[in-house]
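A single structure is presented below for examination.
Omission of a single protein chain aside, the complex is shown with its protein chains in their original locations.
The first chain written gets the first letter, and so on, giving A and B; residue counts start at 1 in each chain.
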Amino acid sequence: MEFELQHRPAYALLIAHLDPQETVVAEAGAMVSMSDGITLETSAGKKSDGLMGSLMKGLKRIVAGESFFQNRYTAKGAAGEVTFAPTLQGDIETTTLQGGTLYLQSTAYICSGEDIEVTAKWGGARTFFGGEGLVMLKATGTGPIAFNCFGAIKEVEVNGTFTVDTGHIVAFADGVQFRVHRFGGAWKSFLLGGEGLVCTFSGKGKVWIQTRNPHSFGEFLGKKLPPRQA
Amino acid sequence: MKAEIRNKADYASLHVLLDEGEQVITETGAMMGMDPALKMETNMKGGLLGAFKRAIGGESVFLNTYTATGPGQQIDIAPSIPGDMIAIELASGSVKVQRGSYVAHHGDIEVTARWGGARTFFAGEGLVMLEASGTGTLWIASYGAIHPVEVQGAYTVDTTHIVAFDDSLTFNVTKVGGLKSLFLSQEGLVCKFTGTGRLWLQTRNAPALAAFLHPFRRVQKSNN
Partner (left out) sequence: MKIDVEARPSYGMALVQLDKGEAFTAESGAMVAMSDRLVVDTAFNGTGSGGFLDWLQAAFVALVRRFFAGETLFVNKFRATEDGQQVMLAPTMVGDVVVESTRDSPITVQAGSYLGSTPKVALNLGWGGFSMLFSGEGAFFLKCEGEGDMLINAYGAIEKHALDGKYIVDSGHVVAFEGDIRYTIRRVGGWKSTLLSGEGLVMEFTGKGTLWFQTRNFRSLLGWITPLLPG
C-alpha cells in the first residue's frame, strides 16, 4: 500500500494505492472517490469492545475512553485506489510508524494501514483542549498513517523547549514531554484564541503545528452566520 | 482577449484583458476590480426562459456582460467560493457543471440548466446541473483544488465532490456499501461514472464545512 499526496498545501488530497486484497482504514466521511472493485465495510475499530463511538457533527467530538467508527476499504480483485480528504481546508502529512507512537489531534486523523491502532483511551487524551471538545488520539503499530491540518503544516524539531497555542497542535511523536497550562495572568489570556491554553513541549522530538486554529475560525465565522434553533 | 488564472489552487482569480468590442460574461457579484472605462450590462441571458432555467440551476438569474470601449481594458474576476479555478475550452460536445461552479465565459457558449433525473444527484444540492455547449472558453470554480480524472471504464465519486464532467460519460447515483454502511459510514450518496471521458473533482465539500460551522452559530432566543 502506498500513500500519495496531491494538491498540497492548500487543499491536499490523499490517494491510497492498494494492491489486491489490501485494506486501508479511514475516518468515517473522508472518502472522495474510489476506483472500480473497492468494497467498504464499517466497523467500530479492529479491537472492538462493543462500545458505540459518539461522532457528533462539527468538531467530531470523541469522548476519551471510547472507540470511534472507522471505514475499511479493500481492493477485492485487482489493484485500485481510494482518495480521501478532510473537512477543513489545509494540508495533509504522512508518516510511517515502526512500532513507535504518534499523538494526533482528533480531527487530524484521516487514514492508516491495518496494523495501526488508533485510540482515545490514554491518560493525557483530554488535557489539551479544555472545553473545545477535542482530544489527542494515540496511534501505535506498524505502517503508514496520514493526518491533516487546518492551514499549512509546519514540522518543528524540538530541542529544548517550545511553547504553542493548543489550538495549533496537529501531532507530536515520541521523545517530547508536554505540559499544558494557561498562559498566566488575566491580561495575557488575550494573547490567544480559544481557551487560552498553551502547551510547552520539552525534550527532543518532532511536533507538527498548523498555521490556523479551527476553533477560532469556527467562532469568527459562526458569529456572522444566521442564528440557529436551540 | 488575454486571460490568466492566478493564485491557483489557493484562491484562484481570473484576470482578463479585453480589446475594443471584446466581451466577457460573468455571474453577478464576481467582479473584483475593473477599468472604469469598461461598459457593464446586466442581462437575462437567453431571454426570460433562459433566466428561469438558470434560476432552477442555482446560479443567479442575471449575468453581467463587460464590453471594452477601447484597447487594453482589464477586469479581475473572483469566484465566491474558496478554492481553484480552471478554463475549459469548448469546441464540440458539452460538459455538465455543478451549480455554483460557473464563474464566466467568453465566446459563443450556451449555459442552461438540466434536470439530473429522479434521484437526488448532488446530495443536498438538489436535482440540477448546468450544461455548457458551444465554442469558446468556460471558467469554473471549485471548493478546494480541482482534481482531474480520466475515466476509462468505471469510477465512483462522493457526489458532493463532483465539479464537472464530459457529457460522454454515463452516471448512476447509488448508496455506498450496504444500509448499515450508509448510516454509519457518513459517505452519503455516490455517483458511479462509466465510459470514457474527463471528470473534474474538488478536494473539499461544502456540506462538511456547513456541518463544521453549525455548532458555532448563535442560538436563536425564542420570543415569549
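Before moving on, here are some points about what is shown:
Quick note on the criterion: contacts are C-beta pairs under 8 Å (C-beta built on N, C-alpha and C of every residue); 3 or more make two chains touch, one makes a residue touch a chain.
This one's a predicted model, so the numbers in the text were calculated from it and none came from an experiment.
Considering the whole complex, the residue from A:Gly29, A:Gly90 or A:Pro144 that touches the absent chain is A:Gly90.
By the touch rule set out above, chain A reaches the unshown chain at residues 9-10, 89-90, 151-152, 154, 156, 161-165, 168, 187-188, 190-193, 200, 209, 211-213, 216-217, 220-221, 223-226, 228-229. In the full complex, the hidden chain is touched by chain B at residues 6-7, 10-13, 27-36, 40-42, 60, 62, 64, 76, 78-82, 100, 124, 206-207, 209-211, 213-214, 217.
The rule we apply is simple: only the chains that are shown with their structure count from here on.
The distance from the centre of chain A to the centre of chain B, each centre being the mean of the chain's C-alpha atoms, comes to 30 Å. Across the interface of their complex, chain A is touched by residues 9-10, 82-84, 144-145, 147, 149, 153-158, 161, 176-177, 180-181, 184-187, 201-205, 208-209, 211-220, 222 of chain B.
Residues 6-7, 10-13, 28-29, 31-36, 38-42, 55, 57-59, 69, 71, 83, 85, 87-89, 214, 218-219, 221-223, 225-230 of chain A are the ones touching chain B in the complex.
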